[in-house]
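What follows is a short report on a single structure.
One chain of protein is taken out of this complex; the other chains stay put.
Moving on, here comes chain A:
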Amino acid sequence: MEYKVEAHRIMSISLGKIYNSRVQRGGIKLHKNLLVSLVLRSARQVYLSDYYSGACLNAAQSEREANEWDITDSEREKFPSSTTECDRVESPEEPQQTERPEKEHEHRENDDDLKSDQVDCTSTLQQEQNQNSLDSVANVSSETPPETIKEPKESPSESAVAERDSTPEANGESHQPPKTHVCSNRKRSAEETESGDSPQKRIKVASSDAEGDEEAEEMDTSNVSNLITIFGSSFSGLLSKDGAKPESETEDSGQICCDQMLKNLNPWSTAIVAF
C-alpha cells in the first residue's frame, strides 16, 4: 500500500511540475517535460497495478456507479476520445469515471466480459504491466471492442451474469461497465460478499456525496484522469502537432484541467490544491 501512496505522491508532484512549467521563463522545456511525463506514467502504472492486484471493488460500489452512470451518460460526449489509456486499465477511482464514457459506448451489452475477467484478473494485470502505453493507446482509441483491453474475449451474454459469483477480484472489473441491470445482479451477489479493502471504502466515501456533487466530481476527476492520460501515455498534452505553437494549445487544455483539478475535493486535491 505504501507503494500506492508513494506513486500517488509522485503523480501529484509530476502534475505540479508540468503545471508550473507553463509559467517558466524561456518557455516550456521539452526535455524536462518529457521526462516528467515518463515519471508520471510509471507512477500511474504502479498506482493502478498495485490497486488491481490488491483487491477489487465489491458490487456495492457498482451499485452506486449505476446511479452515477445514468447521470454521466450525458457527460460522455464532453470528453475527448483521446482518453484512451485509462480504458484498458481497471482501477477504482478516476479510471472508472474516465472509462465510463468509453465503456458505455463499447460495453453496453458486454457485462459478461467483466465476469469472464474475474478469472483472468491476474493475467490481465500482467498483460497490462507488460504492455506499454502507446500501442494499446492506439488500439483502444480506435474504439475496438474489448479485445484490445482484456485477454480472452467472450461474447457478452447476460445469462452468465447471475451464474458467476463475484469473487473479490472480480469486483475490480465489475464496476466498469455501466449496466444498471447488471449491477442489480451484482449487487445481490456483492452484498453477500464481505470485503474490508480500503480501496472499496474509498470508493464508497467518494460515492456517498450528494447526487449533485457526483456529477461535478465525476467531471473533475475525469479531467484529471484525462490530463494524466494525456501526459502518461504520450506527450500530446503538452505539444500540438505543430511544434511551432506548443504553448497556446497546452494552456487551453491544461488550464481547464488544472482549474478543475483545483476545484476538486476528492483525494487528488490534497496535493494539487497547493499548486
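Just so we're on the same page, contacts are C-beta pairs under 8 Å (C-beta built on N, C-alpha and C of every residue); 3 or more make two chains touch, one makes a residue touch a chain; residues count from 1.
One rule holds in what follows: contacts and distances are computed from a predicted model.
Between "NADH dehydrogenase [ubiquinone] 1 beta subcomplex subunit 4", "Serine/threonine-protein phosphatase 2A 55 kDa regulatory subunit B", "SEPT6 protein" or "Trafficking protein particle complex subunit", which matches the UniProt record of the unshown chain?
Cross-referencing UniProt, the chain left out corresponds to "Serine/threonine-protein phosphatase 2A 55 kDa regulatory subunit B".
What chain A residues would touch the chain not displayed?
Residues 6-7, 10, 13, 17, 25-27, 29-32, 34-35, 38-39, 42-43, 46, 134, 233-236, 239-241, 243-245, 247-248 of chain A touch the chain absent from view.
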